[in-house]
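All protein chains but one are shown at their positions in the complex.
Let's look at chain A:
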Amino acid sequence: MKDSPTTGHAAVHSHGGGTDLAAPEGTDLENRFANPGLPAHRFRVTDTDPKAARSAERQVSTIFLLSAVGTVVFLVGYFALPIEEDKSFERLLLSTLVLGLGLGFAIFCIGIGLVHWAKTLMPDHEQIELRHDIAGTEDDRRDAANIILDGVEESGVMRRTVIRNSLIGALGILPIPAVVLFRDLGPLPGEVLRHSLWENGVRLTRDPDGTPIRAADVTYGSVFHVIPDGMEDSAHPIEEKAKAAVLLIRIQPEKVQAAPERDGWDYDGIYAYSKICTHVGCPVALYEQQTHHLLCPCHQSTFDLTQHCKVIFGPAKRPLPQLPITVDNEGYLVAQRDFPYPPGPSYWERGESE
């Protein structure tokens, strides 16, 4: 396809003027510049110089050959770098790198070659196509409307109202079974969110090994991640953990602004608080030893241990519920009872409790 530089441009001027621009009514079109039409086509060096065209041809085929090299690299890497025997991480990364570079270049070079081919050797004459009305003509619209009206009329759906209304009624209730079928997606919430595995006498044990914690082992400034004893043997250990996880921290009693109604909830300065954030439920796992603040890494709700985990920053509103604890006769820490308030994020039926 060797076009002369002027091909296709004659057509431009017939519709290249400013008059066919959509313009608001009343706009003074006289007072506008005219569209000058397409500028003259500029030929590429590959259009005019056969040598340049041949060189472009060589470049494109070289790029395609590079792609084939990439494929070979992939295949060699696949068979020469097995990951079954050498299970080291370095081998895995090497394998991934070689396979990826081989495959990546194999694919990439196809693309670069095609585009280079198109840009240097395929015709780059801009062509003009006229747009057509999207809407039908007035006649089309009238015909379409009549067809539908006739169809409706022939069906009798407007005249036979008993049929129509009974159909609407029947269709109206038909989706209900589909909705009802979703009922068994899950159980109703009931009261399960209010209760955790903690109850009187349940030992506080280390997460994850489940060994009990002696009060004497909890030194000032130390933090224990705690789960209730026997959690692993419960019916749903992960769900229980999501409610019952606790942080155990010992603070000098004089640093705590103790609330009188919570007298006796700690044991010798050892405090147990729910680890589940009252915002949206992430574990509040970061303890700042100097400030006695607990920080949730998800949304930075900050709880002050010296004020019974009151919220001092961030999106949470409620303090972390405190777990009342004591020691059993063997010296191990145990819960006195369940959390006084439901642990974890808020929910509609949770009520006004703190």
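Quick note on the criterion: a contact is a pair of C-beta atoms (placed from the backbone, for glycine too) under 8 Å apart; a residue touches a chain by one contact, two chains touch by 3 or more; residues count from 1.
The rule we apply is simple: contacts and distances are computed from a predicted model.
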{"item": "Omitted chain, identified by the protein name its UniProt record gives, among \"ABC transporter ATP-binding protein\", \"Cytochrome bc1 complex cytochrome b subunit\", \"2-hydroxyacyl-CoA dehydratase\" or \"D-methionine transport system permease protein\"", "value": "\"Cytochrome bc1 complex cytochrome b subunit\""}
{"item": "Candidate in contact with the missing chain, chosen from A:L103, A:V223 or A:A258", "value": "A:L103"}
{"item": "Selected residue (touches chain absent from view) among A:G230, A:G269 or A:P315", "value": "A:P315"}
{"item": "Interface with the undisplayed chain - residues on chain A", "value": "12, 15-16, 20-24, 27, 31-33, 35-39, 78, 82-84, 87, 92, 95-97, 99-101, 103-115, 117-119, 122-124, 126-131, 134, 182, 185-189, 192-193, 207-208, 225, 227, 236, 238-239, 241-243, 245, 275-276, 279-283, 285-286, 297-301, 311, 313-318, 344-352"}
